[in-house]
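Down below is the structure, laid out as structure tokens.
Here the complex is missing a single protein chain, while all its other protein chains stay put.
So, subunit A:
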């Protein structure tokens, strides 16, 4: 499959990790994971969100330190206390978020922190020459020269600079974390070509991806992680369905609430026809009263963008939105809320909470935002602070005092408060983005039941989640997104493998 086969595919591994474990408070992120990679090999590292891929890579690169286990690099045991040490030892990690300085040149970035000096002066000529050499690995000129300023380059070109930096550092192991996430078809092909060249040089490449097509195209070997353990390991590339089954195959837990009966699902409340913007294309969608619609897809598939478009954060620029028979156009969240939409954001700390304000204030903020500004902050009637605190009680928000700052509550309790904020407004459509991220199991069940009750009350629920079992367990209807489009729609009861296949674009793998 590869253009240049590795000299000795069964040679000794350049990198070995033995029985690596890592715990964070409340979670065992990695449980005795063993992993290896050979010279000139592309090893795909796959697994669902939260399976432990990032933790493994962060241990490898010295961002985290393992609780147990050993790492051997070229048969020598190594301990990295800091990313700088792993970089010096020959491990380069290319994250999705690049670590380049945007206002400096390519050469400046490649030599950052190890600039060559000649007679006490910066040796620009040498920087330039060596940068040129590293870039030449990419074959044809891709519009990058050593003097280009990073911010003027495209995403694909920036990625090449990252790779050139790894080459210039003479990395023995290059880790790429979903490198194609932001690339188009042609750019992907260029990247694949570069990876082939890295292989030919004898570099080991660890390639993290969700896309089966890329595993097929590039990889020589595959390791599948699931729930912090190695679920499967292949020294060849097997059928995609085998990989997918190893990735999922988790039992549905019994804490999901029952589905909506057919009679409970009503008319469409919110309809989108041909909706689109920078990130979304030809979105046709109906959110119905009484129904929980779950949205599945890999990172960057456009699920969050869709929620944000509906809510007026980054609105649709094409198509029409119809709310209860009337065409609507939201230019801000405030417009959307006024019309009866709400959104529980995925990043609770950055977008949901007012960390320094009290629990009650966090619950009351939306009611106050639409009340008379000079009215007393205690509110009145349905929108009073007293009613809000009763609601907290019903939702079992655990706090020593509702006047304490919300930052001292646990994740699950914080999330309940963000949801409570909306309930006082009696919304028609509730959008939940990653509603149970960072929430413990019990609170999760509470949030699922709450969503079901809201649906029973006649609201339309849109749930966006990267936790596939959760999407399948809670939703009445499952919509799968890929590359900014809705690509499939399933009823409750669909298998994980089918959804995963739709999400990754590997439809043949559907069981």
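Definition applied: contacts are C-beta pairs under 8 Å (C-beta built on N, C-alpha and C of every residue); 3 or more make two chains touch, one makes a residue touch a chain; residues count from 1.
By definition in this document, contacts and distances are computed from a predicted model.
According to UniProt, the chain absent from the figure is "Autoinducer 2 import system permease protein LsrD", selected among "Group 1 truncated hemoglobin", "Anti-anti-sigma factor", "cytochrome-c oxidase" or "Autoinducer 2 import system permease protein LsrD".
Touch with the chain omitted from the figure is made, among A:84, A:101, A:320 or A:369, by A:369.
Looking at A:226, A:421 or A:485, the residue that reaches the missing chain in the full complex is A:421. Listed for subunit A, the residues touching the missing chain in the whole complex are 25-26, 311, 313, 332-334, 337-338, 343, 345, 350-357, 361, 364-366, 368-377, 379, 398-401, 404, 407-410, 413, 421.
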